[in-house]
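With one protein chain withheld, the remaining protein chains of the complex are depicted in position.
Moving on, here comes subunit A:
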Amino acid sequence: MAQYDLTPRIAPNLDRHLVFPLLEFLQERQLYPDEEILKAKIELLSKTNMVDYAMDIHKSLYHTEEVPQDMVERRAEVVARLKALEEAAAPLVAFLQNPNAVQELRADKHYNLQMLNDRYQIGPQQIEALYQYAKFQFECGNYSGAADYLYQYRALCTNSERSLSALWGKFAAEILMPNWDTALEELNRLKEIIDSKSFASPMNQVQSRIWLMHWSLYIFFNNDNGRTQIIDLFNQDKYINAIQTSAPHLLRYLATAFIVNKRRRTQFKDFIKVIQQEQHSYKDPITEFLACVYVNYDFDGAQKKMRECEEVILNDPFLGKRVEDGNFSTVPLRDEFLENARLFIFETYCRIHRRIDMGVLAEKLNLNYEEAERWIVNLIRGSKLDAKIDSKSGTVLMEPNHLNVYEQLIDHTKALSGRTYKLVGQVLEHGQTQATR
C-alpha cells in the first residue's frame, strides 16, 4: 500500500517538526522498514536542535551506546547558543514574566515600544533576541515555550515580515503541542494575512497557501468540526486553484471530506469536475471512487475502489487516526467513509433504475439480504427514498420521479415573478430617492 502513501509529497510542504508525527505514524503502520524510517528521522533531526533525541534514535538504530562525534559537538554548540540567546533575551523575558509589568502594556504598539525603551531599557535588539530565542526554543522541541514567546513577540514586533514568520512558528507550535482550538485561531489569522497581503510574486502567495493547507490537515482531521472547515477552506477558488497548480495530492483530503460530509452537496458537483480535470495529474482510490460513481457510472468499479479506499484511509496519517476505545481501537473516519460511500453508490444507482433486484443490491452494498432490506426500509421510512419493496419478486421499485410538466413550468416562472417584484420595488425606490433629492 506504500504506493498511495503521500508522505513524500506532503513532507516538503511541512515544517521539519511537523513531519515527525507522520514518521511516527508510518513506523506504527510498518509500511516501510523500520531502519529507513529511523534514518529518515535522524536526517530530519540533523537540521534541528533536538540533538538528544537524535542521539537516542541513533542508538536504537545501530544498537550501540556510542554516538558520532559530530552529534556530540553539535550538542555542545546548541547548548552554548541557547545560553547566549537566553542571555540576550533575558531582560525582555524577565519583563514579560512580571505580571505587574505586563499590565502596563496597552493595545497601542508604539506606546508599548516607547514605554519599554524608556522604562526598562528594552530596545529593538532585545525584541529581536526574543524572536531568535523563541525560534531556538522551537527547534529544541520546547513548543509551548516557543508559542508563548512568539505570542508576546508578535505583540511587540513592528516588522510585518517577522510578524508573519512568528505567526507561522506559533501555528506550528500549537499544532505540535497539540492545541487544536488555538491552532485553528492561528490558522484563520494566517489565512487572512495571506489573502490580504500583497506578495512579491503570485507564486509566493500560492506557495503560502499550499503550506497553510498542508499544515491545516493536522487540525481538520483532529477537530470535530474539521470536515466542514476543510471544505470551506480548500474549496475556495483561490485555494482549489493552488491545489490544482501545485499540490493535487491534497485532493484526497478534500474528496474524503466531501464524502463524509453530507451537507455540502451543492459544491460537490464542481468538485467532481475538478477531479475529472486532475485525473491526469493525481489519482488515488478515493478520487477514483468518486470518478466511478459520478463520472463513469461504473458501480462495479466503485465497489472495488471502495475496498481500496479502506486501505488508503487506514494508512494515511491524517485520515487513519485511531481512537482507543477500551481494548480495541477503531478508525472512526473509515467507518464513516464506508457508510457514506455506500450511500453514494446506492443513491446514484437508484436514480437511474426503476427496478432493482434486492439480492444484487445487497451484494453491491456489501450487506446480506436481510440487512439490505432493513437498510432500504429505513431509507424509505426516513423518506430519503421514494420507493417500494416488492417482496414477492424480491425487487425494489422506484417511483418515477420526473416532474410534471406543469410543475416544471411553474418552477421556471415562480422565480421570475419574485425577481420582477424586486425589480419594480427597486425602480420605485430609486424614483423616490430621485424625487426627494
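Heads up, the rule we're going with is that a contact is a pair of C-beta atoms (placed from the backbone, for glycine too) under 8 Å apart; a residue touches a chain by one contact, two chains touch by 3 or more; residues count from 1.
Note that in this section contacts and distances are computed from a predicted model.
Visitor: Out of "Trifunctional enzyme subunit alpha, mitochondrial", "NAA35-like TPR repeats domain-containing protein", "Eukaryotic translation initiation factor 3 subunit C" or "Potassium voltage-gated channel, Shal-related subfamily, member 3", which one is the UniProt protein name for the chain not included here?
Guide: "Eukaryotic translation initiation factor 3 subunit C"
Visitor: Just one of A:Gln114, A:Ser144, A:Asn188 or A:Asn296 touches the chain that is missing; which is it?
Guide: Considering all chains, including the one not shown, the answer is A:Asn296.
Visitor: Of the listed residues A:Lys304, A:Lys321 or A:His353, which contacts the missing chain in the full complex?
Guide: Answer from the full complex: A:His353 touches the omitted chain.
Visitor: Taking the full complex into account, find the residue in A:Gln3, A:Gln69, A:Ser160 or A:Thr266 that is in contact with the omitted chain.
Guide: Looking across A:Gln3, A:Gln69, A:Ser160 or A:Thr266, the contact with the absent chain belongs to A:Thr266.
Visitor: Among A:Lys47, A:His110 or A:His412, single out the residue that touches the unshown chain.
Guide: A:His412
Visitor: Given the contact definition stated above, which residue among A:Leu116, A:Val206 or A:Leu290 touches the chain not shown here?
Guide: A:Val206
Visitor: In terms of residues, what is the contact footprint of the unshown chain on subunit A?
Guide: On the subunit A side, contact with the omitted chain comes from 202-203, 205-206, 237-238, 240-242, 244-246, 266-267, 270, 273-274, 277, 280-281, 296-298, 300, 348, 351-357, 360, 393, 395, 398, 400, 402, 405, 408-409, 412-413, 415-416, 419-420, 422-423, 426-427, 430.
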